[in-house]
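With one protein chain withheld, the remaining protein chains of the complex are depicted in position.
Right, chain A next:
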Amino acid sequence: METLELTQEEQFQARIDADVRIEPKDWMPEAYRKTLIRQISQHAHSELVGMLPEGNWITRAPSLKRKSILLAKVQDEAGHGLYLYSAAETLGTTRDQMLADLHSGKAKYSSIFNYPTLSWADMGCVGWLVDGAAILNQVPLCRTSYGPYARAMVRVCKEESFHQRQGFEIMQTLCEGAPEQKAMAQEALNRWWWPTLMMFGPADADSPNTEQSMKWRIKRFTNDELRQKFVDMMVPQAEFLGLTVPDEKVQWNEARQAYDFGEVNWEEFWNVVKGNGLCNQERLQARVDAWEEGAWVREAALAHAAKRAGRELAKSAA
């Protein structure tokens, strides 16, 4: 039995190494399945919880055009949540189970959504920086080893790049506008810069799952590699906007052909992960409330469907 398992595992790894996609009915190591369920559901939860900080500004958007775009963007996030929950379900879990884990605090979502959105410029920063960081994390996932996840990500990434562009455009409009608007943009950048750098996760030395995930080609770049890419991409964009990144250590390093930058405040990172961010409680409570207050609606829908099915059965029997 043991030799057979080993052979299966070796065959599995050989497929991964040859960049052949793993599909739902294929044999896979239990740890691979668990890692993917954890990662995909965490990603789905992030889309769901991520609706809240931006949803916070839909009713206050400053123009009808911006309101339309923001509402459509938040709606896209709900759609991403749907594809991702479906992708995770192919691994043998259910959406209800995943949501129960979110509500109990067992499953995580991206910590970035535990920061508050305080001004309209935050809608710019969330699109430009947060979606920008998400894209860097997600583009490699279009080639991730698990087929349903990779395919879901192709669609997600297309929409995310729209989102990022609209965020940048909000920032650009603010920076080209009145002094109050430019100040609003800078103030938002000051608050969002470091938390977005944290989105790539702990430093490689402190990321125990990275090595296995790289071997399984779930992940294709390390946290620090992606963080560096992000800084290299964003510093020139901030300069273009006439904004200053809130890190005195940011400097072009000719030898490395990359920007040097300061150390992330890991104490803050772990604090927010542990639930001590300003909005952790509110975000989770909002999801729990929506679920609990919606229970009677879901029950009614099921009860009605059952009644209808019963009536149709009676009709066809008659």
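The rule we apply is simple: a residue touches a chain if its C-beta (ideal position, glycine included) is under 8 Å from a C-beta of that chain, and two chains touch if they have at least 3 such contacts; residues count from 1.
One rule holds in what follows: contacts and distances are computed from a predicted model.
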Among "RnfABCDGE type electron transport complex subunit D", "Phenylacetate-CoA oxygenase subunit PaaI", "Branched-chain amino acid ABC transporter permease" or "Ubiquinol-cytochrome c reductase iron-sulfur subunit", find the name that the UniProt record gives to the complex chain excluded from display.
-> "Phenylacetate-CoA oxygenase subunit PaaI"
Looking at A:K34, A:K215, A:K249 or A:H304, which makes contact with the chain not pictured?
-> A:H304
Who touches the missing chain here, A:A178, A:A205 or A:A314?
-> A:A178
May I ask which residue of A:S68, A:Q251 or A:N265 touches the chain that does not appear here?
-> A:S68
Candidates A:M28, A:L48 or A:I218 - the one touching the absent chain = A:L48
Hidden partner interface residues of chain A, rising order | 48, 51-52, 55, 58-69, 71-76, 78-79, 81-82, 85, 120, 159, 162-163, 166, 170, 173, 177-178, 180-181, 286, 289-290, 293-301, 303-304, 307
